[in-house]
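Data first, discussion second: the structure below is written as structure tokens.
With one protein chain held back, the other chains of the complex are shown just where they sit.
Coming up: subunit A.
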Amino acid sequence: MDDYMSGSEEDYYYYDRESFDGLENEGSESQWAPSKAPSCKVITKESLLAAQREDLQRVMDLISVREHHARTLLIHYRWDVEKLIAVYVEKGKACMFAEAGVTLVGAVDLDLPESSSTVQCNICIEDVLLSDVSKMDCGHCFCNNCWTQHFIVKINEGQSKRIRCMAYKCNAICDEAVVRKLVSKKHPDLAEKFDRFLLESYIEDNKMVKWCPSVPHCGNALRVENDEFCEVECSCGSQFCFSCLSEAHSPCSCLMWKLWTKKCRDESETVNWITVHTKPCPKCHKPVEKNGGCNLVSCICGQAFCWLCGGATGRDHTWSNIANHSCGRYKEDGEKKAERAKRDLYRYMHYHNRYKAHTDSFQQESRLRETIREKVLNLEARDSKLRDFSWVTNGLYRLFRSRRALSYSYPFAFYMFGDDLFKDEMTKKDREIKQNLFEDQQQQLESNIEKLSKFIEEPFDGYSEKQVMDIRMQVINLSVITDDLCKKMYDCIENDLLGSLQFSIHNIAPYLSKGVERAAELTIGWSTQAGCNNRCQKADDQANGGTIESDQPSASGTSDDSGHSTWKRARKESVGGGLIDLNLPAEFIDRID
């Protein structure tokens, strides 16, 4: 590892490549089965039409039907084109059409002899001119006046998506073009409403598309391709769990998160005291304020102690000492005298305390961003061979990302090993083993996060080049390690813990090294790739060229070199804006305001 001391550019880059290999892999799809990497698109007001048209076109092409029939079919099958095709193949066209209310052949032919210039409308029982009646696909024919009244009533009732024919027991859905034409003559605003309802059906009736939950609403919807259990970021910057629309909360399952937030709300009074900003020094009992992101604090009396449990960490504490300090581990204490309620509260407070400590660190660390930027500027101003400081921002990013995973792992553990959810699914013994396994991982992650935090906090802009290189090594190594530990923790949760449950199904969003996936703009003109299935992501990537590539770096399809540089470019861009948008917990964002 002496390369970096040699002066040549080549060596420097060689070193850079090598050390970043671990990081570079972060985004590589080789680590995640393609089906696991959800690809997400933002649908804006403008692109909604295009998004919908794409699916309509596919169905129109596949089973050769007109647009309003395709729409009726898609609304019936909740915009699930795959499902529609499956029904089509399995049950045949006629059956599928009947189920969805699409009538192609006139069931009843009410055509009157051509010679007659008037016809009686069965609704108003008036004789009307042939030019004043409309016939639907089902063959039923009524006067335009009656149709219009019928449409107005149905649109006002909110039934735009399925306006049926007026004839008794006729299941046919009215031709939207006729609805539009007739209604707009009398009530242009209502016709607009009708169109909006039809358009929004694409979002409201579609399992894979959801409105962005931002308040005030940004007007966007997001569409995921494969898996609804994922975390996404809208182009407006808000990040959320696609499945339950609350803040991104993995590795908690949606149910766990729902229970947890409710519990925190309900018991906030009881545990308020625990979230105060100071803790007494274990030696002199003076209140000590936490001022850095890491959880080792030291009192002015010289005593160092652990912020999480308040326990002294010894005179000669080091970071490896803290690592061994068994603080993240909560031992269900055997105090049999303590009433159950009290124990429950204790247990809750233990987990809440850790959860809170890490979300608070989060807040401290986000302040770090400013100092980090200064430090990088200082280093850049120095006349040095060191040019690339992306390791600083990458390390900071990794710190945020893993701290976040860690903080949400506490509410997860609270429910996983508590009595609320899975009491009957694990034996006591089984639970204990699993809890130990998990807490070992959690602790390892925790200690490495603290180490990473400590190195990043150091005033290295004042250090010698050699020292800076040392810190650089540490930060890079620890970044790789924490990323890896996060990955392992998610794996353990998914496979060994949640995966082993017999009765309950809890899904968590997959771990992504890069953090919450930012949704790409849905490019208009997509529909030109008619026939391309949602799932052929590779074709998409190619068709959309660079935009997708930088958004979702992929090892496949691009050569190593270009892949590397693309990744780097993306990373550097994210130094400015990207890092600010990290998924901070809602309460943190609240406090900033």
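Everything below uses one rule, namely that a contact is a pair of C-beta atoms (placed from the backbone, for glycine too) under 8 Å apart; a residue touches a chain by one contact, two chains touch by 3 or more; residues count from 1.
Simple rule for what comes next: contacts and distances are computed from a predicted model.
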Of the candidate names "E2 ubiquitin-conjugating enzyme", "Rabphilin-3A isoform X1", "non-specific serine/threonine protein kinase" or "2-oxoisovalerate dehydrogenase subunit beta, mitochondrial", which one corresponds to the UniProt protein name of the undepicted chain? "E2 ubiquitin-conjugating enzyme"
Full-complex touch with the removed chain, picking from A:Val59, A:Val87, A:Ala100 or A:Met166, is A:Met166
Absent-chain contact - pick from A:Cys124, A:Ala177, A:Cys301 or A:Ile433: A:Cys124
For a quick check of understanding: of A:Gln149, A:Ser184, A:Ser246 or A:Asn507, which residue touches the chain that isn't displayed? A:Gln149
Residue ranges of subunit A at the interface with the undisplayed chain: 122-126, 142, 145-146, 149-150, 153, 166-170
